[in-house]
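The complex is shown incomplete by one protein chain, all other protein chains being positioned as in the whole.
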Amino acid sequence: MTDTSTLTRGGGNPSPSGRRRPGRPAKASGLPVWSIPYLLLVPGLLVIGALLLYPMVQVAIIAFQKVGLPQIRPVNTKPAEWVGVENFTQIFGNEIFWNALRNTVVFAVLAVSLTLVVGTAVGVLLNKLGKKMSTLVIVGIMFAWAVPPVAQGIIWKWLFDAEAGIINWALNLLPDWLSTLVFGRADWTGEPWLNDAWSIYMVLIITVVWASFPFIAVSVLAGLKGIPAELYEAARVDGASAWLTFRKITFPLLRPVFAVLTVLSIIWDFKVFSQLYVLMGGPSNREAYNLSMYSYAEAFRSPPKMGSGAAIALVLTVILLVVTAVYVRQLVKQEDMS
Amino acid sequence: MRIAKITATTVTTAALALGLAACGGAEAPAEPSAAASGPKYSGKELTFWRLGDSNPAAQKYTDELVAAFEQQTGAKVKVEWIPWPQVNDKFTAAAAGGTGPDVTEIGNDQVPLWQSQEALAPITDIVAAGDQAEIPKNLLGLETIDGETYAVPWGGGSRAVLYRADWFKDLKIEIPKTWDELVAAAKKIQEKKGKDVDGFAFNGGSDANHLLGSLAWTGGGEYAVKEGDKWVGKLTDPGFKTGFEQYTALVTDGLSSKSRLSQNTTEIRTRFANNKVGMYLTASWDLPGIDEDSKGKLKGDKLAFFPLPAKDGGEAQSFLGGNDIAVWGTAKEMDAAKDFVKLASGKEWGVKYATDGGLLPVYPEALAKLSEDPAQAPFAAAFAKAKAFPADPNWTEANETKAVLQNAARQVIEGKATVDEALGKANTELENILNQS
Partner (left out) sequence: MTPLARKRLGKAALNATGLLVFVFAIFPVYWMVSTAFKTNDQIFTTKFIPFPTSFTFEHVQRVLTQGVAGNSIWVYMGNSAIVALGTVLVGAVFSLLAATAVARFNFKGRSTFLIVLLVAQMIPAEALLIPLYLRIIDLGLVDQLAGLILVNVGLTLPFGIWMLRTFVAAVPKSLEEAAWIDGASRFTTFWRVLFPLVAPGLVATSIFSFITAWNELIFALVLMSESSGYTMPVALQYFFGQKGTDWGAIMASSTMMTIPVVVFFLLVQRRMVSGLVAGAVKG
């Protein structure tokens, strides 16, 4: 992970191509050189502006409007009605919202930290394994990583199936006394894992951790490979324990990688939709909604209420932007320095 | 809507002619007026949405109906099947995107909602004349709004308990006459057939209120009544509470497994076909599907119906269900769509729709004939006492989207709330939803 970009851009080369005008053949194009980067950006900017930024502004507007079928249908369209903060007072007054908020936050915290812990542990393990073994494990976790979210949901829904699921079969294998001691029961046949909000989220966490730890592991492994072996050698000579080595050498050196991985995981886990959609079979159990699901259900189940759906989406976006603002600032700082 | 009004007059004449042709039946297809005008809609294509899944019987009926229409008019009809649980999403998307069909089947309790969203075209002229004029006016309650009719009743459906007659015979169980006998029968089935079998299946899915409603109405309860222009929730009344307790007890007493709190009739039906359910509330339209799902093992005298018994004997009240056929508000081929509805809901194809699909015909003579059939008698009996859900466009939101009562039942079953707490909360929520403007 050597950084060539800082050299090629700005700093290392004080005369970027934009200024090398003298002596350039005119055949480059008939356009002034300063305009080239802007021209190159036009298509991308158009797409981002039209499909991301402008819609974001619209969400903020719709959140204060009443928008239902009569306002969106193509025939005999009615104008959207301005309702002020009514959408917000309505969702804040509903316990579904607070459940969804709690589910979203608790899930993100647990899933992100578990993914990071498991992923890092596996990354460290991969670094220690022999070549053959580590290749085998990498190929294995690559499979888990590659499974599309919808299929992830399907697979774990099946594993946790009440009747024919393999989890209940495995739990029944436990000796009765052990099972009774740990869980207070011995018979697991027909245990409905996808019924209660808490157990749906337990399955969801397992699903998400299963599918996302490989990325962390492989990234950590890549980072570890970049740490000079002498450092570890020195630590070994000093007789440092494995944990101490990790804390004093590995972690500080990988800190930037961890920062990125954490933020990426947060972004991904805050808005988990596909897996949850499959696990609970669409927006069926309203106690188990997260904010994405609640927004979707409000806006697209009949009768559609785009206004309150947008209000929920806006809350989710604000939370996400606040949580990731620190990271954005840091990156921008780096960018300015380079 | 405006398009519909402008064309209404021109259509009426055409529809009448065609209606007559349909009346004549298959024997006399060469009605002079129809023949003279030739294939009226040749080159046009209609999209027709049918609801449910395409079991062979329903498929056959639809094919025949479509063939008849195509032959008469030269139009092409494209049929698309929409599973019941997806109907609302599909309608919503269609209404929003302007991509709807020309003609659609529709549940009668959904007509107020989609009329309020202006998704249906008024077809008052169709029910005012021809065969359709014979349809009793009391069956048009949900379909007629402010003097205009938006859908034609196609088949009625009341529900009864479908049970495994072969198991009843094996285990020497008598047909239950009271609720307690039904509970005892369910327990006996579970005892002998395995505890993963639901003695009487709990329905907590999108159509949960068909079961809960029957129990609650029988207990003397109501969901809500309109006082002035406001709905007042009645969920906390003792009558409703009795029915609700009966409903949740299906799970808390273990008659139905806790693992399937959100199963709907379709899912129950599949389990029934796989020998995992002893009894459940439904109607005979489930029979072809069961035959198919069980690979032909479950049919004939292995299954039968009995009317849902009330708590202290007598028959419970059933939901006045029914399917209608309607013209979509933004139909591209409005004239052809209306003619299609006219043909499909006429006496020949209307009665055939009901009898082939396991529904009750909406034409009085045909219905009278049906009550003489012992297999259909439970439905005819239930039909007489049938009741409907609050006739309000917002009912669908309470019934399916917010699943107010399914949620209340879940709270009680999982021990998170007492019956009174859960119903109290549900009542407030129901009132809020129904009274939205």
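By written order: A and B. Residues from 1 in each chain.
In the analysis below, contacts are C-beta pairs under 8 Å (C-beta built on N, C-alpha and C of every residue); 3 or more make two chains touch, one makes a residue touch a chain.
Source: prediction; values computed, not measured.
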item	value
Among shown chains, those touching the left-out chain	A, B
Among A:169, A:232 or A:246, residue touching the chain not depicted	A:169
Omitted-chain contact residue, chosen from A:201, A:215 or A:289	A:215
Hidden partner chain, residues of chain A it touches	1, 3-6, 8-10, 13, 16-18, 25, 27-29, 34, 36-38, 40-41, 43-45, 47-48, 50-56, 58-59, 62, 67, 72, 74, 122, 125-126, 128-130, 133-134, 136-151, 154-156, 158-159, 161, 163-164, 166, 168-170, 189, 210, 214-215, 218-219, 222-223, 256-257, 259-261, 263-264, 267, 270-271, 273-274, 277-278, 281-282, 291-292, 295-296, 299-300, 306, 309-310, 313-314, 316-317, 320-321, 324, 328, 331-332, 334-338
Residues in chain B touching the chain absent from view	53, 80-81, 83, 85-86, 90, 93-94, 96-99, 264, 266-267, 269-271, 273-274, 289, 293
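The criterion applied here is as follows: only the chains that are shown with their structure count from here on.
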item	value
Chain centre separation in whole Å, for chain B relative to chain A (CA means)	42
Chain A contact footprint on chain B (complex, rising order)	1-2, 88-89, 91-93, 95-98, 113, 117-119, 195-196, 205, 257-262, 329-330, 393-394, 396-397, 400-403, 407, 410, 414
Interfacial residue positions of chain A with respect to chain B in the complex	68-70, 72-76, 162-163, 189-192, 195-196, 281, 284-287, 297, 300-304
